[in-house]
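Note that this complex is displayed minus one protein chain, with the remaining chains in position.
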Amino acid sequence: MAEITLIDAIRQAMDEELGRDESVFIVGEDVGKRGGVFRATMGLFEKYGEERVIDSPLAELSIVGVGIGAALYGMRPICEIQFADFIYPAFNQIVSEAAKMCYRSNGEWTVPMVIRAPYGGGIGGGLYHSQSVEAFFAHVPGLKVVIPSNPYDAKGLLKSAVRDPNPVIYLEPKKGYRLIRGEVPEGDFTVPIGPANVTRKGSDLTVYAYGMMHYYTLQAAEKLASEGVDVEVVDLRTIYPVDKQTVLESVKKTGKALIVHEDNLTGGYGGEIAAIIAEEAFTDLDAPVRRLCGPDVPAVPFSHPLQDWFMPNPDKIAKAMRDLAAY
Amino acid sequence: MATKIIMPQLGESVVEGTVTTWLKKEGDTIAEYDSLLEINTDKVDTEIPSPAGGTILKILVPEGTTVRAGTVLAWIGQPGEEVPAGEPVEALQKTPGPVGEPAEPAVDALRQAQEPVGEPTEPAVDALRQAQAPVGEPAEPPAEPVETQPVAPERDLGFISPVVARLAKDKQVDLNQVKGTGQGGRITKKDVMDYLASGPSTKEAPAEVSPWDTPGEGDLFRPTELMFSTGKPPAVEPAEGQPPVVRQAPQPAPVPAEGKVEDRLIPHTTMRKRIAEHMVLSKHTSPHVTTVMESDFKQVVAHYEKNKEAFARDGVKLTYTAYFAAAAAAALRAFPLVNSSWSDEGVVVHPQVNLSIAVSLGEEGLIVPVIPNADGLSLLGLARAINDIASRARAHRLKPDEVRGGTFSITNHGTSGSLFATPVINQPQSAILGVGAVKKRAVVIDGDAIAVRPMVYLSLTFDHRILDGASADGFLAKVVEILDNWPA
Partner (left out) sequence: MELSNDTKLEMYWMMLLSRRLDERAWVLHRQGRIAFHISGIGQEAAQVGAAFALRRGEDWVTPYYRDLALMICLGYTPRDFLLALTGKKAEPTSGARQMPSHWSLRKANAVSHSAPVATQCPHAAGIGLAIKMRKEDKVVLTNLGEGSTSQGEWYEAVNWAAIHQLPVIFMVENNQYAISVPADKQMAVPSSADKACGMGLRGISVDGTDVYAVYTTVAEAVAHARAGNGPTLIEARMYRLTPHSSDDDDRTYRSREEVDEAKKTDPLTVARQTLEGEGLLTKAKLEEMEARVKEMVDDAVQFAEKADYPDVADAMFPVYAEEVGRG
C-alpha cells in the first residue's frame, strides 16, 4: 500500500470517480490546464478533456449555480472553490438553493454535488487565503459538511461525497496537502459520510478535532502520553450531520472534553459540540468543556509572528490538554 | 556572523523542495542577490538568490536531495568563520519568535473556559447534598452520652463536578473519604473510581426518601422466611443477580430527544398532607434524640423456626415484628415512663400499653394502627393482631378508633433493608422503636470467640423533654435483653 499525501489522495479520488461515472465532472477556477492552483486536478484535464474538467469564469457563484443546474439535470459536478475564503459570493447558491432544493420541492428535485474548498491557515495566506468557513455551513440543514484529516479518509470521503445524492461541502485542510501523508489503498473504497472516528484511545480526556487540527492534536496527544496523560482523540470527519453517538460515548468515558478548531471561537463549531455534551452528558462531566480555537479577530493575519499567534499548534493544544487533565 | 541559506517555502501548500544544482561550491565567493542554487518544488522550479555576500562556508544538502521547507542548505560568511553546529539537516526551521508559548487570546479563551461561572450549578449541588446524606434525614446530635459511631471529619470538598456527584450518589460514596487530586484538591472522577476500586463493595442507590416515610413496595410484614431464609444471607445483601430488596430511588422520567419534560406535579392526597403535617409538627414539638443498640437474634430465630408451622396451623403468619412487639410491651411495663406523653402540666404516664405499628401503604403513604393492651397479649395474640391490622390497613378497612390512642410506636424499616434509622416520633408519644434488618454478622461472644450470629440494630428515638439518655438506654437495653434471651 502506497504512502501518499493528502492532495494526492484527493486527486486519486477525483480521477477514479471521473473514470467510474461519466456524469461526474469538475468545474472551477484554474482546474483545467493548470491542474488547480494547488495541483489537486493535475493531469485530469489531459486525461478527461476540457468538457469534463472545466475552467470556469472567475465567478464563484456561477461555479456553484451552474453546478446546481447540471446536478438537477442528473450530472454529478465537483465544484472547486479555489480558496474557502472565496466561497462567500456563492453563499446564496449553496445555502438558499442547493441546501433547500430537496425540502422546498418536497423531494421532487435533489442536488447531488460536491463543493470542494481548501481551507485553513498556517500557510502565510493572510486574511483571504486562510479562512475556516465550516461553521457557516454546519448550520444549514440540507447540506453535509465533511472535513478529512488524513489521506485515507480524504479519498474515501470524497468518493462518498461524489456518490451522495445531496450537496456536500468538502473542506480540505490545505496546510496538510503535502504535509500529511498516509497509506491509501489503490482502487475503489469509500469512507461513509457521518461517522466520526476515534483515532486514539485514551481514558483521561477527549479531544474533538478535524482537519489540520486533528493532525496537530494527535501530535500533542503523543506528547501528553509521555507525561502520563492518556488522551482520547475523536476525528469528527463529518461535522454536519454530526455523529452524536461517538461524541457522547467518548466524553461519557473520559469525563473531560476539549474541542480544537482554528476557526474563530465565538459561534464556532466547537460551541455545538460543547452544547451537545452539556445537554446530553452533563452528569458525566468531570470538568468544564473547553475550546481551543482561533481568536475572535476577522481572519488570520499575514505576518508570520501574527499568524503564529492566531493559529493553534501542537504546543498550544498540549498545554490545553495538560490544563484540562489537571483540572 | 554566518548567514544560513534555507529551503524556501515556495507556495502556500508546498512543504518540501529538491536541490537540483548548486551554482557555487564551497570556498567560492558570492555577492548578495547573485544566484546560488536551483531548486525544484511541487509547484515551481526556480533559482535562489543569495541572501548575503561572502564565502560559501559549507554546503549541507547535496544536489538531488529533497528536504523540507526551512531546512538549512548552506552557510555563507567570512573565510574561516565557524559554522554554527547543531543544526541537523532534517530540522524544520521555523520562523523567528517563540514557538510553543500559547498565544494570549487562546489563553484568555482558556481562562474563561476554566473559570466556573459563579457557583456550582444547582443540580450538582443537589446531587452532592444527596450524596453527602445518603440515609435521608441528618442525625440529631445526641445530647447525652449515647454511644456514637466515629464519623469521618467533614471537610470542604471544593467543586464537585456533575459526574462526581452522580457517582457519589449511585455508588453511595462518602466524598469525605475520597482523596482529591484535582485542581485545588478537587475530587476528580478518577479519584472516585480509584476509591471505588480500592474500597469495600458498594451498594445500589439508596432511597431518596426515608424508608419509613414511604416504604413503597416493601412489605412491612414480609414473611420472615423470605426475609431470612434458611442458611442464606439476610435480604439486605441480595445474592448476585437477584433484585435488591432495597428500593430504588425514583428515576427521573426519560427525557425524549426533542425538548424537555416538564416536572410532574402529584397533587397531595389527604393522607400525604396529614403525614407531612404530622412529621413537621413532631420535629417542631419534640427534641428528637436517637440511641442505638444491637440484639443477637439467635434465640428468636430458633424459636421462630420451631413455632412457625404451629402458628400457621392456627391461621397466623408468624413474623419477627411480633417478637419486637412482645419485647417492647414487656419493656414498657418495666419502664412506664417511656409509655407517656408530654403536657405543660407534667408528664402523663399511660396505664395501658397501646402499641402503634407503622404499616406501609406503598406510594400512598403509611398508617399507624394501634394494638390496644398489647402487654396483655401472648406472642400468638400479638402475631394475630398484627396480621389483622396490617391486612385491614392495606384494604383501607381500619376503623377510626383503631388508629387512635397509641402510647408507643414500632416501625420495622428493616424490611426495606435499612440497618438502623432515626424515625420521627408519633406525637404525642414519647418514643418510637426503629427495627433494622436482621443480618448475619461475625460477632465476638463470651470468651473472645467469634461467631456468626443474626444481628439486628434497634434504635430508640425519644423526646428529650420526657426522657434522658440513661432512662431511654435502660428501656432499650431491656428490649435487647428480652430478645437476646428469648426462650427457645
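Read from first to last, the chains carry the letters A and B; within each, the first residue is number 1.
Please note the rule applied: a residue touches a chain if its C-beta (ideal position, glycine included) is under 8 Å from a C-beta of that chain, and two chains touch if they have at least 3 such contacts.
As the structure is a computational prediction, the values presented were derived from the model and not from experiment.
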For this session: List the shown chains that the missing chain touches in the full complex.
Result: A
Exercise. Out of A:Arg104, A:Lys201 or A:His304, which touches the unshown chain?
Worked result: A:Arg104
Problem set entry | Selected from A:Ala59, A:Val297 or A:Ala326 as touching the chain missing from the view | A:Ala59
Seminar exercise, completed: Among the options A:Ala70, A:Ala84 or A:Val146, the absent chain makes contact with A:Ala70
For this session: Just the residue numbers, please: which parts of subunit A touch the chain that's not shown?
Result: 25, 51-52, 56-57, 59, 61-62, 64-75, 77, 89, 92-93, 96-97, 100-110, 112, 141-142, 144, 165-166
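Convention: only the chains that are shown with their structure count from here on.
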Seminar exercise, completed: In whole angstrom, the CA-centroid distance of subunit A from subunit B equals 43
For this session: Please give the residue numbers of subunit A that touch subunit B in the complex, ascending.
Result: 7, 38-39, 118, 123-125, 129, 174-175, 177-179, 204, 255, 265, 282-293, 295-297, 304-305, 308-310, 312-313, 315-316, 319-320, 323, 326-327
For this session: Using the touch rule from the top, collect the residues of subunit B that touch subunit A in their complex.
Result: 9, 12-16, 42-43, 95-97, 99-106, 108-110, 113-114, 116, 123, 127, 161-166, 182-183, 186, 188-190
